[in-house]
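First comes the structure, then the notes that go with it.
The other protein chains are all here in position, but one chain of the complex has been omitted.
On to chain A.
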């Protein structure tokens, strides 16, 4: 079937071929006859041998043979599995690799063996020593033939082993050191006119979000202590797809203070990893406990202005945005948020050798790239430089050199030119690095914050809107710095997925117009945003693609992950044309939007709009028009 050259058969060859098939079919029917009638004579077995010789994959033939041999010989075969000790096997892979560097299998086996040996521990297989030697070993391969992939994949594994560390708590909302104003009806008064510290909810509860450096499990009232009021037992949920047990961001809700109005601010103290139990998906424990403190108070209700804030439409008009001066009150607030970042207590010590190894590898990589323009080498250098930055942010003492985001971005731009087949891969990485750069310090983030005030309705509250539009972003990251964001503009980018947005629990207004969203399933993260009211997904590609690449990444009957709330047929109400919109049903049934824009996609006829109105009873504005 594989590797057979295509050529037209001559008459002679055709004749021979059909003769062969007849012979085979004849053999086959004989063997089937023996098999069904349990005939195990020597002659019968020989015939089966002939069949299997021409057709070694004839499953039934083999079955017959097995039974026949068992019957005749009546012996049990004992297979002895020789256990070769790991060290010998390791030497074997060394020999194989020296023999031929391009030996992915040998490198793979080597990584498995070393993983086991490092895990077992002992002096000989101390992580620092092993990694040091292995980097040197693979360097030979890389310098000899930089274009061979095998060594580079191994190098990537070594890098992953070097950076592996305990999960760390990164940020929270409410932020450490903040004072949060809570209200029922959304009116801000006087000094409380700072939208980012104001939270409104008729349900009298507010979210508490904890964000970690990697996906962890085990965040619960047994591992995280919250000192507040009476101290009810809190229920923590992971902000992940399918409520999968591991997530970077975890959520719980705290009740408003019992006394209303409270003149004093109530303190809240959260101790993360107070008791052991939080672990990463690779099994590393979050052993260092740390704490954050903030306070809350309830503002008095202003009976006169109890009209609902959201009865006015958000137009997203440019004229409604006003740039913030950096010397404003909000600037100071954001500064204080970022101070939380990592206090000394929170930082675990990353071993010194990690940083040393990374610096050495950066130097070697640069040396290699000075002589050969090798694609994976460049990508590896970009990854090493990012690793360097990450280690510093986690508290590693620097090595004197400074890595600039601009250099990393420039490397990716080179790669996009060198390897255009994989341009989207590099664009995704580029987006992540760019977002890291924008959120890495408060000044650059502030440049992207504008105050939004609806011109036509000056009585409504202003928002502080983060504007990440027009940046060619294809992917979202660095959300640990954006947990406080209530209004976000991601329009005019290249977003195909919005993974990461589920952690921005405060989002109330979101603009995703003019992106590359291809399906309703790609909007699944929005289902976790309980306060989202205004959504603009206009001018995307929803409904324009026959293939849905997120079909198996959301909870639906397809992934056997839907509970008793699947009432699709009831909503469709016999309308066959709507049968295709199961993904819209899945999304909008859990959203409580007040305003939706979706013009400019390949869905959205009148029937569909009626369907949406049924799903979202609170919806007031659809594509700019009042719909009730």
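Simple rule for what comes next: a residue touches a chain if its C-beta (ideal position, glycine included) is under 8 Å from a C-beta of that chain, and two chains touch if they have at least 3 such contacts; residues count from 1.
Everything that follows uses one rule, which is that contacts and distances are computed from a predicted model.
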item: Hidden chain of the complex, named as in its UniProt record, picked from "Geranylgeranyl transferase type-2 subunit beta", "Large ribosomal subunit protein mL40", "Transport inhibitor response 1-like protein" or "Fuzzy planar cell polarity protein"; value: "Geranylgeranyl transferase type-2 subunit beta"
item: Candidates A:55, A:287, A:413 or A:441 - the one touching the absent chain; value: A:55
item: Selected residue (touches chain absent from view) among A:143, A:246, A:571 or A:608; value: A:246
item: Touch list for chain A against the chain that is not drawn; value: 1-7, 24-25, 28, 32, 35-36, 55, 57-61, 63, 102, 104-105, 108-109, 111-112, 115, 148-150, 153, 156-157, 160, 240-242, 244, 246, 420-422, 424-425, 428, 496-497, 545-547, 549-553, 555-561, 568-569, 579, 582
